[in-house]
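Structure first, commentary second.
The complex appears here minus one protein chain, its other protein chains still in place.
Which chain is which? They are A and B, in the order written, and residues in each are numbered from 1.
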Amino acid sequence: MHKPYAEEVKIDGIVLSRLMPDEDLFASLKKIAKDHGIERGVILSAIGSLKNVVFVNVRPHTGIPVKTEDMIEIEEGGPFELLSLEGNFFPSQEDGEPVIHLHAILGTSSGAVTGGHLLKARVFTTAEIILGSLTGSSVYKAKSDVTQRMELLKG
Amino acid sequence: MHKPYAEEVKIDGIVLSRLMPDEDLFASLKKIAKDHGIERGVILSAIGSLKNVVFVNVRPHTGIPVKTEDMIEIEEGGPFELLSLEGNFFPSQEDGEPVIHLHAILGTSSGAVTGGHLLKARVFTTAEIILGSLTGSSVYKAKSDVTQRMELLKG
Partner (left out) sequence: MHKPYAEEVKIDGIVLSRLMPDEDLFASLKKIAKDHGIERGVILSAIGSLKNVVFVNVRPHTGIPVKTEDMIEIEEGGPFELLSLEGNFFPSQEDGEPVIHLHAILGTSSGAVTGGHLLKARVFTTAEIILGSLTGSSVYKAKSDVTQRMELLKG
């Protein structure tokens, strides 16, 4: 069972980081979170450039629960300007490990923009990321029986 | 009459919320603002997925003041990954009610990205929203005689 919620939290600690060429974006974020003791985090700002990206989007007319075949996976070598990176991480209910949820928007040389729910990415030239630590929260990530995806749930 | 301004404010209160399938995005934000006493708010982070979206963009070569026929309205069932949601709300000068100003960026299954100034949307699977309360500000929203749109104006 899950239900909506809204809880007052604090952003209590901010980390400014710069990732280097070829770094794995997800692994780097996990390392920063661990090194700085951030259990629940939010990306406050991120720009730079990415390569070797894999992302998914949902097929039109998809309903709930979302099935695997409703998600279209796209893999692109790039590189791309990273125009926006939004997201957060919260501990998994199962094992406490951070579940990173990122949505990326990428610029292409035609001027068109692509992107989606990000699964993999490496840094091309740089990634300038400002991460906030959310404190006072007790929410975690768990597989929802409604959507069949990992969702934010309150204990 | 209106003029530019820049004022020092504080982000004094942060609300982490998760919206549920089918919730109306605008109504839910208004409820969260009311429940938590947020008069002026800014979206610090938001990802998830949306459906039944209506948004507008401006026609090329449009000048000021913007006329209704300069705005192109697009309605799409989706669903879409919500790749970015930027915006704020400030009280209307007229009645004090929050005027919500949101710009959404949406991923599609082809990998192309769509979006604009958002008028309506419902949550598809989830919306993870981190909202900041802006305090120390005296600005409000009122119809500008220059642009003919609701603009941030200082009292």
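Things worth noting here:
Following the convention adopted for this analysis, a residue touches a chain if its C-beta (ideal position, glycine included) is under 8 Å from a C-beta of that chain, and two chains touch if they have at least 3 such contacts.
Note that the structure is predicted; figures quoted are calculated from it, not measured.
Looking at A:15, A:74, A:119 or A:146, the residue that reaches the missing chain in the full complex is A:15. The chain not displayed touches chain A at residues 11, 13-21, 23, 28, 32, 35-36, 44-47, 49, 77-85, 105, 107-113, 124-126, 128, 130.
If you put the missing chain back, the residues of chain B touching it would be 2-11, 42-44, 55-62, 64, 66, 72, 74, 76, 84, 86-88, 101-105, 112-117, 132, 134, 137, 139, 144, 146-147, 149, 151-154.
Basically, only the chains that are shown with their structure count from here on.
Here the CA centre of chain A is 22 Å from the CA centre of chain B.
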